[in-house]
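First the structure, then my questions, so here it is.
Now for subunit A:
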Amino acid sequence: MSALVSVRFRRGPLELDHTVPAAQFVALVGPNGAGKTTLLRCLAGLEPDADVEWHGGRPATFGYLPQRVSLYPAMSLADNVASSLRFAGVHRRDIAARTAALLTIVDIGDVANRRPHEVSGGQRQRAGLARAIAAHPAVLLLDEPFSAIDVTTRAMVRNRVIDHIRDSGARCIMATHDDADLAASGAARVDID
Partner candidate 1 sequence: MRRSLGTLAAVASLAACGGADRPTVDVLAASSYTDVAESLEALIERELGVDVRFSFGSSGSFLEQLRQGAPASVVITADAATMERIESAGLVDPSSAIATNRLVIVTADTAAGRMIEALTDLASTDGIVVLCASSAPCGAASDELLRRAGLDVSPASREPNVRATLTKVLLGEADAALVYRTDALAHGGLRSIPADGEVVVTGRAAAAEGDARGAAIVALLAGPDAAEILRDAGFEAP
Partner candidate 2 sequence: MYALAAVPAILLGAPLLALLWRLPWTDLTDALTSEAATSALGLSLVTSVIATGLCVVFGLPLAWALAVGRGMPTRVVRAFCLLPIVLPPVVGGVALLLAFGRRGLVGQWFDGAGVQLPFTTAGVVLAQAFVALPFFVLSVEAALRQLDEEFAEVAQVHGASPFRAFTAVTLPSIGPAIAAGAVLAWARALGEFGATVTFAGSLQGRTQTLPLAVYDLLERDPADAVVLSALLVVIAVAVLVALRDRWFSIFRSAEP
């Protein structure tokens, strides 16, 4: 399979040298501390010292779900999702409807107006997923995207989100420990160790 992007990065004992294949879904698999999170940060452009080479040119738009989710604390969940649409320049007229649809995909419509500290960790992660996929970015960078969602709804959310990504045609690179994530998405596996 052809290469999508190559990353070389070094900080202290951590040394990364990886090539991500050009599959629609790629799973970064490896033990904690191996550098999965750092690799995603390099791809997101957040590590200025990293040597990142996109073989087909750097994608114009990214969606990003960090490991700690990091929802904007002063905004409601709905506003968090809508912010990605605003930053991407989506017309004001369309934002409310698209936000509502995204909240439905991850099934947090009932707590949409609460602030991040007023909801559970799983609900925060679902809002973070919706915020990442909202503006149909060319590349999605998801760090442990379904890990905090309770087991009864995890499979449902995972399937809906993966379907949405598949339909949108975005490339999705995710760090994961969960074999179910690979199975559901059919991701190409990249071992990080």
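The set was built so that all candidates are chains of the complex that A comes from, given by their letters.
Assume contacts are C-beta pairs under 8 Å (C-beta built on N, C-alpha and C of every residue); 3 or more make two chains touch, one makes a residue touch a chain; residues count from 1.
Quick caveat, the model's predicted, so the values are computed rather than measured.
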Complex member touching subunit A, one of 1 or 2: 2
Residues on subunit A engaged by candidate 2 in the complex (per definition of touch): 44-46, 61-64, 66, 68, 70, 72-75, 83-84, 86-89, 115-118, 131-132, 135, 137, 141
